[in-house]
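With one protein chain held back, the other chains of the complex are shown just where they sit.
After this line comes subunit A, so read on.
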Amino acid sequence: MTIGIPRALIYWKQPQFWETFFENLGFKVILSPPTNKEIVEMGVKVADPETCFSNKVYWGHLLWLEGKVDYIFVPRLKANQEKLEYCPKFFGLPDLGKILTKTPILTEIFDERKEKLEKTLKRLGGKLNKNKEEIKKARGLAFLKEKELKEKEKQEVSLKIQSKKQKIVLISHPYNLYDDYINLRVKEKLEKLGAEVIFIEEIPLQNQKSKIKNQKLDWPKFHWEFGKEIKEKIEQVLNYNITGAIEISSFQCGCDAVLKEFVEKAFKQNKIPFLYLMIDEQTGEAGIQTRLEAFMDTI
């Protein structure tokens, strides 16, 4: 049996976790390919025009998998370990997915306010007729893989922090940062302009014992998980002597409309040049290039 995973949106919250989990349960996993024009077009065609660009891209990936797999895995992410909610658009993904594709959707509700992740995974594995032991083993390997990835990222980022180049931190959701088709290869473009690019996602959260006192940002308690995460990571990043910050937002992202105001204020108060970029299916490379070039010239 094969399980398809759309390589978009929520996938980037835990890259490699899900394929490791399912593979170790004995399934074949097919990931949709990196985003390309065809996928974006498919997604834009079926998506509600009021939804954000990142969601539209997700539907393109889902449709790419249609007919190629036995199940498409679309979890319903509701709340994380810290009991903070995910974007409300994530809640409805499995329901909309069922309308959009004939391939059955494999789903489970992930709400850590109500149930521990381990227990939800057990139920998910149970749906696939796997026993307790098998699920436990697969789960362990998936967590291990995730940990390895984080560890590798941590080492890479510590090198970047020491770089002598102009350090630019990119702030966005992982699905915008890691998908270089939809962000129009912003990292590559900045590197060509001589920058060292650090993704906010890569920044390890400070451990409690650290002696460096982070500047505390005066932000309200955000309802959404990424609000807290981005806040803590920005507090950390302010120690790194960065030369500029760029926030990327997908067009019509409601949560970003709120968050952006705080992110911009945080950097401007610290006299760090800030650039805001918005992306959607119509964004041209030329516009982004002009802004990045001008931004690198101002710092």
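Quick note on the criterion: a residue touches a chain if its C-beta (ideal position, glycine included) is under 8 Å from a C-beta of that chain, and two chains touch if they have at least 3 such contacts; residues count from 1.
Please note the rule applied: contacts and distances are computed from a predicted model.
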Per UniProt, what's the omitted chain called: "2-hydroxyglutaryl-CoA dehydratase", "Subtilase family protein", "histidine kinase" or "Sulfate adenylyltransferase subunit 1"?
"2-hydroxyglutaryl-CoA dehydratase"
If I consider the whole complex, including the chain that's not displayed, which of A:Glu23, A:Glu115 or A:Glu264 touches that chain?
A:Glu264
Hey, which of A:Glu23, A:Glu66, A:Glu112 or A:Glu293 is the one touching the hidden chain?
A:Glu293
If the missing chain were put back, which residues of subunit A would it touch?
36-39, 181, 185, 251, 264, 273, 276, 278, 280, 282-283, 286-287, 289-291, 293-295, 297-298
